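Next up is a structure, given as structure tokens.
Shown here: the complex without one of its protein chains, the others still in place.
Labels A, B and C are assigned to the chains in the order they are written; within every chain, residues are numbered from 1.
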Amino acid sequence: MKLTGIIAYPITPFTADGSQPDLQKLAQSIELLLQNGCDAIAPLGSTGESAYLSFAEWQQVAQHSVQVVAKRIPVIIGISELTTEQAINKARFAAEIGADAIMVIPVSYWKLTDDEIFGYYQAITAEVSLPVMVYNNPATSGVDMSPELIVKMFRGIPQITMVKESTGDIQRMHKIYQLSSGELPFYNGSNPLALEALCAGASGWCTAAPNLLGSLPKELFNQVQAGDLQAAKDNFYRQLPLLNFIVSGGLPKTVKAGLALKGFDVGQPRKPLTAANEQQLATLTRLLNQF
Amino acid sequence: MKLTGIIAYPITPFTADGSQPDLQKLAQSIELLLQNGCDAIAPLGSTGESAYLSFAEWQQVAQHSVQVVAKRIPVIIGISELTTEQAINKARFAAEIGADAIMVIPVSYWKLTDDEIFGYYQAITAEVSLPVMVYNNPATSGVDMSPELIVKMFRGIPQITMVKESTGDIQRMHKIYQLSSGELPFYNGSNPLALEALCAGASGWCTAAPNLLGSLPKELFNQVQAGDLQAAKDNFYRQLPLLNFIVSGGLPKTVKAGLALKGFDVGQPRKPLTAANEQQLATLTRLLNQF
Amino acid sequence: MKLTGIIAYPITPFTADGSQPDLQKLAQSIELLLQNGCDAIAPLGSTGESAYLSFAEWQQVAQHSVQVVAKRIPVIIGISELTTEQAINKARFAAEIGADAIMVIPVSYWKLTDDEIFGYYQAITAEVSLPVMVYNNPATSGVDMSPELIVKMFRGIPQITMVKESTGDIQRMHKIYQLSSGELPFYNGSNPLALEALCAGASGWCTAAPNLLGSLPKELFNQVQAGDLQAAKDNFYRQLPLLNFIVSGGLPKTVKAGLALKGFDVGQPRKPLTAANEQQLATLTRLLNQF
Partner (left out) sequence: MKLTGIIAYPITPFTADGSQPDLQKLAQSIELLLQNGCDAIAPLGSTGESAYLSFAEWQQVAQHSVQVVAKRIPVIIGISELTTEQAINKARFAAEIGADAIMVIPVSYWKLTDDEIFGYYQAITAEVSLPVMVYNNPATSGVDMSPELIVKMFRGIPQITMVKESTGDIQRMHKIYQLSSGELPFYNGSNPLALEALCAGASGWCTAAPNLLGSLPKELFNQVQAGDLQAAKDNFYRQLPLLNFIVSGGLPKTVKAGLALKGFDVGQPRKPLTAANEQQLATLTRLLNQF
């Protein structure tokens, strides 16, 4: 599995009363990402409100996503669980339904030691043979995995073959590159760092931006690959205000609001998260109108 | 409900195979806290691994705790949930089984705005009439509630009558005192701040320390109340090395290890948390031997 | 030298055109602090704009302060220098004019290692036999000395006999107490922490507050000594709004503004520092009117 390019994150649409995922709209949302040239689909990530779904709902979304994509491009299922046991349950399910890989982020209530994190990934990979993308995003998960730990796991756990780094600190990527002698593919998970991460050697960009920005993220990837830095820079600075907006406002809330503004109503995020407020909608309208 | 003194946090014992809570040992653990003069029992807090239990397990522990205490002192049930819906489910259950209060901490994956946090507490208190202790502990929950927000909720939601502040920042307590004109009782949730919080006017100390330190925490409370600062200081500095140890090592892990060293085996914490390692056990043995 | 109580910090008054220190007003300012029961005078501290004076001006202020106090209480001269050489020059001068002690804070442009900091204090004490108060205040100096380093210097350099801790982190004081077995007297340099620091065993409170609050700080010290926590708490919470204001606005600016409001014009702080603005003056007026 040599993944490069844009790994796109669908939102999880809900029915109007919020009681359950709307699978038909999920399919539409995924088709939209496919049309925009995305290279992989990652349902049930942070954007997909994975943490706010019941296990049954999570299973529905995972299964339907795999069916919709139907092997056209790889599907990477997100797993973010507090207990090892439940992470394994989800990993098993992902394997059963034919996902291509899993993206796993440990979640903390009590801080985890490096040994505990290592053990968490080891326990999951002992049960399931899928390739694993390690996902580091301390702002949401409460767990911060150092480049040293990540590379150690890459060396010690064969199924770990990719890492998504979302701290927004480019030095982490430098460190992963150096410690792994360039062997561990890293993917940028911080939208406002996309240009620089790609220039620094990121294999791809994990992002929900294509939901609202169409093929611009993929074009940025291509421009950097082609060494056309001037075009890449222009493209990036054009996207940046919207990227900053969706990150600071929270992805599920702002991406759902943006889709609605574009005419595709995918429901609200789960409570206690609320829909975008008036001011956010005004800003978002202004930002979207620039494209 | 005018709560003062020591609000004690039991661990959640598990059976040897870790598969379920050991209710008999839970009862023993609670009796121990009662014997040491604690003024309230708070099951299913951070120490009680609330976040690592299934809903059914959580219900078992809550119900058994209330039965064991049997109105000898108040029982405050801990609720830490990502979704509003599940927080309400737990609050309802706490009310049904006869708990005296609930201690509620919002948990974040996506950051919550102040309005979303206010809405979270409002939704819960709309469904359940129990008194609510707001619990602020950003290190575990990922949500940091400012003194301004806490006092605003105290003014706007009548059931909110207490706040447990666990940031370890004494200035937060000063601010709560000032903003509420001394009307909102605050409780210290940061063990290494116990002496100063009580001197600054905290109504009590929320702590798992009595599990290992017996009546010393209660004596500290009494010494401060009596104005015997020299005795309070000596007592506090005596406890401090152990308090620092259990906080930095994580409460479930270290308190369970300490109880085992004292001859009361309550099982391991839930994975990915692991039992205390050799070095931690050696330190803990040395620290406990000083009492 | 067994210093306890209130170590008071005079401002450095300037002439109307700001060109030089106004020594007559300096004397008045010091007399005011003496009248309010302060236990030591510390000219040329952070409050005294030491860092903004030429060496000649610094010498004037130091010498005049010693003469004015005239051995009624101890004088501790502040030294904050980037280079070891200039710190030694100032220390020698302090010894020559009969100061009782020096308070020394290393200042960084380039970060200093612990060995470099140790060497800095060692070089100074090799040249001058005065007692030294180590002063830790990373917010102004850019150097943060850990409790471990401070206690190591206390053990290794006999002239170091006191430490002023201004990080505002009460745990630092706990640590100094523990690491030195209670032998190294520590003084609180964080105004909004005064109550708690004294309760935790601080030997005194280093503060500019008596310039505006008269004898209230000294009374707080006495109340804590007497174990009258209720009175101490009332007194502290009464002072706290003003303490927070002068700290967040910057001591030279706010204390000078407060003295002017009380009818004692001591000039402006040195540029680029400016005088308090309209809004600050309004707040300060309101705060001072409460006493």
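Operating definition for what follows: a residue touches a chain if its C-beta (ideal position, glycine included) is under 8 Å from a C-beta of that chain, and two chains touch if they have at least 3 such contacts.
Every value quoted in this text rests on a predicted model; they were computed, and no experiment measured them.
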TODO: Could you list, sorted by label, every displayed chain in contact with the chain left out?
DONE: A, C
TODO: Would you indicate which residue among C:P147, C:P217 or C:P252 is in contact with the undisplayed chain?
DONE: C:P252
Task: Footprint left on chain C by the chain that the document does not show - done: 46, 51-52, 80, 82-85, 106-113, 115-117, 119-120, 123, 139-142, 250-253, 269-274
Open item on the list: Suppose we count only contacts with the excluded chain; which residues of chain A make the list?
Closed with: 168, 170-171, 174, 177-178, 192-193, 195-196, 199-201, 224, 227-230, 232-233, 237, 240-241
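Heads up, the rule we're going with is that only the chains that are shown with their structure count from here on.
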Open item on the list: Is the chain-to-chain touch network here best called a line, a ring, a star, complete, or other?
Closed with: line
Task: Most heavily contacting chain pair (counted by C-beta pairs in contact) - done: A-B
Task: Whole-Å gap separating chain A and chain C, where each centre is the average of the chain's CA atoms - done: 52
Task: Two or more partner chains touched - positions in chain C - done: none
